[in-house]
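This report refers to the structure that appears directly beneath it.
All protein chains but one are shown at their positions in the complex.
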Amino acid sequence: MPFLKNTWYAALWLQDLPEDKPFGRVIAGESIVFWRTVDGTVAANEDVCPHRRAKLSVGGVRDGKLTCLYHGLGFGGDGKCAVNPHGPVVDSLNIRSYPVEVQDDMIWVWTGAAELADVALIPQVLAFTRTLPETGFVRGSTYAKASHKLFEDNILDPGHADFLHPYLGSGALSRSKRMIEEGENSLKLNMFQANWRTPAVMVGEFPSPDIMTDQWAEVDWNPNGAMLIRTGATPTGRPESEGIDTWTAHIFTAETETTTHYLYASGQTYKTDDASFNEGMRQGLRYAFEAEDLPMVESQQANLGDRDLMESRPALFAIDTASVRARRLFDRLVAAENAEKVPESA
Amino acid sequence: MPFLKNTWYAALWLQDLPEDKPFGRVIAGESIVFWRTVDGTVAANEDVCPHRRAKLSVGGVRDGKLTCLYHGLGFGGDGKCAVNPHGPVVDSLNIRSYPVEVQDDMIWVWTGAAELADVALIPQVLAFTRTLPETGFVRGSTYAKASHKLFEDNILDPGHADFLHPYLGSGALSRSKRMIEEGENSLKLNMFQANWRTPAVMVGEFPSPDIMTDQWAEVDWNPNGAMLIRTGATPTGRPESEGIDTWTAHIFTAETETTTHYLYASGQTYKTDDASFNEGMRQGLRYAFEAEDLPMVESQQANLGDRDLMESRPALFAIDTASVRARRLFDRLVAAENAEKVPESA
Partner (left out) sequence: MPFLKNTWYAALWLQDLPEDKPFGRVIAGESIVFWRTVDGTVAANEDVCPHRRAKLSVGGVRDGKLTCLYHGLGFGGDGKCAVNPHGPVVDSLNIRSYPVEVQDDMIWVWTGAAELADVALIPQVLAFTRTLPETGFVRGSTYAKASHKLFEDNILDPGHADFLHPYLGSGALSRSKRMIEEGENSLKLNMFQANWRTPAVMVGEFPSPDIMTDQWAEVDWNPNGAMLIRTGATPTGRPESEGIDTWTAHIFTAETETTTHYLYASGQTYKTDDASFNEGMRQGLRYAFEAEDLPMVESQQANLGDRDLMESRPALFAIDTASVRARRLFDRLVAAENAEKVPESA
């Protein structure tokens, strides 16, 4: 089992779930259908009709039930068959129900044992959006032909911006010291660089283009691929509160071992009411992610084929420390789950 | 061997065979080339040149011979090499010839032992077209990424229209009693519902939209995927002859185990001279088949992967009885052929 199961995966933005139709997506190798029940809450179920194995996401919602439009079987969000036009409603017609939670406009789904699905375990990588107006942040998503691990490596090394997104980097983050705190189930990377030239993308927020700043980056990694990076700068020697901050959530939800749903959001502290600045941010992020990160990371997967990066015995540097530790933690968590023989269905 | 070989497969409509060029199609896993001989009859041969294995369907017809345009070898419809510009014409250059018959504008090809190819065995699912004018029926074809078996299930359960094509169904056929007659080599399903509301698609043919009708459906299944469904309605208690009848041939010719050539024709008794009604029928059928049936059935295959539906141990209802029996009959026929070790080439 290459996937972590007892975890909340970011499935899709709430805005991307049609009002009146189900929506299917493969997550961590499981085919899952998302839909809105009669009271408007989101449900997540196995995307397979127990009768003839059609996808329920090809079906519809009828009278508040997820309905297979092939033969009319209907299911509640709890997975219980509620309608069977062809015979008795029996337990053998029930389908799996996944714990699901909408938080920060993201639909999170738990793919492991339902009794372990504690909402408090949802990573708070989107919390920054709660206090920002809609003009203060952007949301987006894309799809990539590469492992979620390769993308997590990317963000656990913020200094890659100095090379791949030079307008974002100042050279500070590829040289500054890394501090790593490893938790039982997460990892945090802190980087700080005092008195350095200011990245092009931030320099307009300060009075002079030549200003030297103290710069930071904090990365939160979670084993479901949900990550948050806070980056910012303040005039040298001044408190952070006098500088600027940006947050970007990068969420890499595994579809398969070599394909990834990439969901992201990004906000900032300094021009939160400026819709046109925000639109520029949307376009800039899309460019950085889709035109720069994606081709690079997909080229890694193309060279690796089905192998994991670590199997290829790559050369490793200090900048890789955080990603190597995150990979080891991920492997330990998956191994622990498999050792427990977690049941796949609730 | 997952395919039945000693059977006539519907290959393509005669109209779809170019006048002056060969046409290649894979049928039941075999690469077959169809072409017109000098006297206009249709021939079917192995689509592989014995010399360097080029497809003869990439070639042409020259001087009445199927000709490989790579090096000029020519073959008669009997598969005998007739032209070899590079040496003697010898038996080792012969290619396989398939028994082929044009009936009801359909090209039927026999993929088994040639000595068993009795034209009387061609299923008569298109016979209804013989007595109708060209404005009384339509022909069509499409292609699907799903097993022929999943499509046959679909038609052996006419009541699926109540859910998937609600304008075609009245609710009668998903609840009416099924009578199944199983032959040695075929299966017939009869359904009848007395005194029921009339399906939307038929109601305009009766004097009042509220009229109650007796309704029927008869399905003929053959193990080559050739099926015929007759559906109709008559005012309650009146003889069938006072009502209306429609026939639809659904022919599911296996390309591979998970892909299907879908050939169809549909006619009716009541507006046989109305070309615009007929054109509406063509568009309606295309919508029902391509926009409703295909995505649903292909979603079954997507969920099943390479597995057969029955391997997935689906929940089964009374509506599945006919399809389960047809599948068992198919499996017995294939097993019997394999037990006899039928030679693959004539």
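Brief remarks follow.
Letters A and B mark the chains as written, and numbering starts fresh at 1 in each.
Definition applied: contacts are C-beta pairs under 8 Å (C-beta built on N, C-alpha and C of every residue); 3 or more make two chains touch, one makes a residue touch a chain.
Since this is a predicted model, take the numbers as computed values, not measurements.
Only one of B:Pro2, B:Gly29, B:Pro50 or B:Pro235 touches the absent chain when the whole complex is considered: B:Pro50.
Within the set A:Asn94, A:Thr129 or A:Ser174, the residue that contacts the chain not displayed is A:Ser174. Touching the omitted chain from chain A are residues 150, 153, 157, 159-160, 162-164, 174-175, 295-297, 299-300, 302-304, 309, 312, 314-320. Against the chain not displayed here, chain B makes contact via residues 31, 47-48, 50-55, 57-58, 68-72, 84-87, 92-93.
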